[in-house]
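Attaching a single structure in structure tokens format; questions to follow.
Omission of a single protein chain aside, the complex is shown with its protein chains in their original locations.
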Amino acid sequence: MNGNRFGRLFQLTTYGESHGDAMGVVVSGCPAGVELSAEDIQRDLDRRKPGQSMITTSRGEPDEVRIQSGLQDGYTTGTPLGMVIENKDARSGKYEPFVTAPRPSHGDFTYSAKFGTRNWGGGGRSSARETVNWVAAGAVAKRVLAASDHDVQIKAHVSQMGDIEAPEVSFEEMLEHSEENEVRCAHPETAEAMRDLADEYQSAGDSIGGAIYFECRGVPRGLGAPRFDGMPSRLATAMYAIPAVNDFEYGIGREARTTAGSEYTEDWEFDDDGDPTPVGNDHGGIQGGITTGQPIYGEVTWHPPVSIPKSQRTVDWETGEEKDIQVVGRHDPVLPPRAVPVVEAMLYCTVLDFMLLGGRINPDRIDDRPGEYDTDYHPRSPENVDD
Amino acid sequence: MNGNRFGRLFQLTTYGESHGDAMGVVVSGCPAGVELSAEDIQRDLDRRKPGQSMITTSRGEPDEVRIQSGLQDGYTTGTPLGMVIENKDARSGKYEPFVTAPRPSHGDFTYSAKFGTRNWGGGGRSSARETVNWVAAGAVAKRVLAASDHDVQIKAHVSQMGDIEAPEVSFEEMLEHSEENEVRCAHPETAEAMRDLADEYQSAGDSIGGAIYFECRGVPRGLGAPRFDGMPSRLATAMYAIPAVNDFEYGIGREARTTAGSEYTEDWEFDDDGDPTPVGNDHGGIQGGITTGQPIYGEVTWHPPVSIPKSQRTVDWETGEEKDIQVVGRHDPVLPPRAVPVVEAMLYCTVLDFMLLGGRINPDRIDDRPGEYDTDYHPRSPENVDD
Amino acid sequence: MNGNRFGRLFQLTTYGESHGDAMGVVVSGCPAGVELSAEDIQRDLDRRKPGQSMITTSRGEPDEVRIQSGLQDGYTTGTPLGMVIENKDARSGKYEPFVTAPRPSHGDFTYSAKFGTRNWGGGGRSSARETVNWVAAGAVAKRVLAASDHDVQIKAHVSQMGDIEAPEVSFEEMLEHSEENEVRCAHPETAEAMRDLADEYQSAGDSIGGAIYFECRGVPRGLGAPRFDGMPSRLATAMYAIPAVNDFEYGIGREARTTAGSEYTEDWEFDDDGDPTPVGNDHGGIQGGITTGQPIYGEVTWHPPVSIPKSQRTVDWETGEEKDIQVVGRHDPVLPPRAVPVVEAMLYCTVLDFMLLGGRINPDRIDDRPGEYDTDYHPRSPENVDD
Partner (left out) sequence: MNGNRFGRLFQLTTYGESHGDAMGVVVSGCPAGVELSAEDIQRDLDRRKPGQSMITTSRGEPDEVRIQSGLQDGYTTGTPLGMVIENKDARSGKYEPFVTAPRPSHGDFTYSAKFGTRNWGGGGRSSARETVNWVAAGAVAKRVLAASDHDVQIKAHVSQMGDIEAPEVSFEEMLEHSEENEVRCAHPETAEAMRDLADEYQSAGDSIGGAIYFECRGVPRGLGAPRFDGMPSRLATAMYAIPAVNDFEYGIGREARTTAGSEYTEDWEFDDDGDPTPVGNDHGGIQGGITTGQPIYGEVTWHPPVSIPKSQRTVDWETGEEKDIQVVGRHDPVLPPRAVPVVEAMLYCTVLDFMLLGGRINPDRIDDRPGEYDTDYHPRSPENVDD
């Protein structure tokens, strides 16, 4: 409701501005008993980090996470994890011209219109820097799922940049190739072409849009609540929270509008276990808002970054003057490459939340099954006592 | 969380199955002092009603709403409105073959996988019949907005059916033409072609997908919370709750992926009041998740109805047999025409919710402004006393 | 937030006014697979019903509940239960004098101050008639708990009326005696004295306060979240929602203020299963906000009913006049006797909610344990098909 909370049982609450002291995220509802270290989180933060390649902003943030609570001897305790990532390389001066003269297509004007003020350095609270918090939380969710009895795997890659569209790739190809190249496209040749395109736009002082394809494997059937809390609504909420997203589709998505029912419907057959399973997966793993057990997949569209060196026109509401501005900060020419870990993080959080709500993972602790609580109320590793 | 609640301050809680006794919706958080009658609601229910034309199911539901609480002398009291719509024409017998043999691409299997049981008549809780509740709540929201100081107008129309795409229409054309024809397309010639296409698929025992375009005018700037509670996330939640939706986009949507930054960004200029206003509205009325004051617009894609007379293949998990089935119930050949009032209803609810959260409308009562509470605590119309 | 919702996973949403058409409650989050009938609910409604004895209002309400959704062949489906109880014996005329002249110590003035209007017949939305909804929901919660692997038992009785205090009674005595007499006190002699006291105040046109003692047995240890969502906070929320409650305490309650630590603390010993168990239960089954497995008990205080025939003084805000009024409606001389089933209902709802949140009962379905979902997605009793 206040804009900084996501999830129901597995819940993140975030704070921080691009050029503020620190970014922070509180993870509530993480089951106890999961081995977790700062390194587990750092790995994913590094994938999102600025400055990782020529096509990302050169801002030099180490993005080092400190876990300030929620652990005992390296295991989660079931109580909130407080994580803080300090901002180290904020240079707000370049944003001074925009204090009362909003940059085109940013949140500058709307934040000020809503709040009558805003933290203006580096885009403040509306900056994509916020997603560092989400990636930290997503890494926790990934660890929890890995510690459970379930084999949930989530991967995304850049499927389109401008007019360059990657051919369909398998989940295995995504796992193998998407982190090999700077654009995070799992199809190596396409990745090269995308890389060139990004360079081209960057050199021209311009930027370009793109898209990410994602897939979630191993999500058990029967997850998702009817109607307003169906899997699609929650996925959409998660994806639309990511800055600059303009479209979210799942299954065959937009193509569904030109598809006939006889073509769309998928017959049922028995799988090897004798369970009903649909022939095909145009439905994207979801029917009636609830999972079928087939992979969940979809695609998300980003508009181009709006921080571009090209001269743009704005007005200064303080002086009443029109003026030309250039956004000469340090910016990415295309968003999806760095958004891949963000998409994955939000998917991990969303899927885990449904697993907890649906009783697939015990919300209190992961090392026990309901009904067997009473045999084990031992704190872990009592030998490791330090003063 | 439980799947039957929508909204934060203006909140609907629903119940009911397609072939159950009644559909019901509790509207919580409706401000006091708004004139409201069953007729206000009936008007919109009639637009959604089955049997209204040849291209809708022939199920004969009067869809008469009874308001059981929340009014005094024709005005809302600020306390919950309980509304009930009885089901009068349920014929469950035709669904008997599907009890343990799920219809392809319905929620039959997933509901049973989740709950171990389901209300199976007419699709039960997963049926689109549920949307009758939403239209009732949306009619209340529309009344509240009309009673406020704001001039919010919302309209949708069918923009695509199969390969037939309507040309762009103005908001005024939508208001004028979209309710004139059975397919609810605001472009009369296209409407005719769509109507023919629907007939064609219906005659062939088949169905077809489609899309709805919507627009919200008069939504004040500064609405929407940062990040997870931005306007796009909430709109997406609302749209993805509607059965059979596969894609939601706003602004230029999916096209954004092929768009350059220099093309996408919109300069600022002063409007006639001396306020900054963007040149153009490719951003769809939302920047940084918060409204700019420009119209909010977007498009939603429906897959084809999956209840089709054509023979389909399924398996019976009770008997272990494969079998052919025909879904010979009463069904629509295309969903968007009857979904237009549903889209509008969900938009009204969503926008009002943001207006209340953003302090634009007093959440307690609409006839007063904060600070002037004390002068008026009179129940309305005390003369109308009956025993 | 809106005042008509209670619970997190097991959630009730209510509507209705004392003299409106109907009372209604939507129960969301009830697990599937629980046998449930209107009779199960009616039993508890009858215990709360007006007119059941000389010391309750003579209003003649049958309080017949209709379950409009959420069942299939007599078992819950996991989707919302919509329940409606029509008001049959509302006589609003007697409330006409109070429309703009608030009754002393009622919600008349505060509702009008908040909403600028109110449903004034019989106290409208502020009437204790609302608790009929809660008792219906509590009966559902009781059924769910009974169908689970747990043996939770909850009972309350009237422990004090005016100066008459019941001696301590055992849980078994509560079970055996509390429903035997009109005042619902489990100590027969005290019950008689209370009955006489109630008569006395009633005859004098006056009313009297009282208290209820409650106990919950079989609540497993480890329930309740830390800090803001501890068991005490949730119990208090539940009890303070009941009209006319002025005090809630648990464990030794108010006496704790005069108790020394050496006296209060309870040593640990091993129980027969070799589990740590506290010596004594002054802590009321809760330590650190979380259950110990010992019985949860507490006491709730009601102020006297404020609808009394004695002449009272008020002002008419419409006319500006002071005037004497008599509240000659049909009212109870003391509240706890009819509040016993209400207390029990709210406790059942609260405990079940914690059981679901704590993973003790599967939130989707009660007949399966997590991990065994896949073997059974059969709708129940498919043979019982009717058209």
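Here the chain labels run A, B and C in written order, and each chain numbers its own residues starting at 1.
To be clear about the criterion, contacts are C-beta pairs under 8 Å (C-beta built on N, C-alpha and C of every residue); 3 or more make two chains touch, one makes a residue touch a chain.
Predicted model only: the values in this text are computed from it and were never measured.
Checked against the hidden chain, the listed residues C:53, C:153, C:287 or C:326 yield one contact partner: C:287.
Within the set A:71, A:146, A:175 or A:193, the residue that contacts the chain not displayed is A:71. Screening B:42, B:79, B:287 or B:314 against the full complex identifies B:79 as the residue touching the chain left out. Listed by residue number, the positions of chain C touching the unshown chain are 1-6, 8, 14, 101-102, 104-111, 113-115, 125-126, 130, 160-163, 201, 206-211, 221-230, 232-237, 239-241, 243, 245-254, 256-270, 274-276, 278-279, 283-284, 286-293, 301-306, 308, 310, 312-315, 317, 320, 322, 357-358. Panel shows chain B; residues 9, 79, 149, 220-222, 226, 273, 275, 357-364, 369-371, 373-374, 377 of it touch the chain omitted from the view.
Interface with the hidden chain, as seen from chain A, comprises residues 1-5, 8-9, 11, 13-17, 20-24, 26, 28-29, 32-33, 66, 68-72, 75, 77-82, 84, 91-94, 96, 99-100, 109, 112-120, 124-125, 317-318, 364-365, 367-368, 373-374, 376-380, 382, 385-387.
By definition in this document, only the chains that are shown with their structure count from here on.
For this structure, the chains sharing the highest number of C-beta contacts are A-B.
With centres defined as mean CA coordinates, chain C is found 43 Å away from chain A. Shared interface positions of chain C, defined as residues touching 2 or more other chains, are 9, 79, 364, 373-374, 377.
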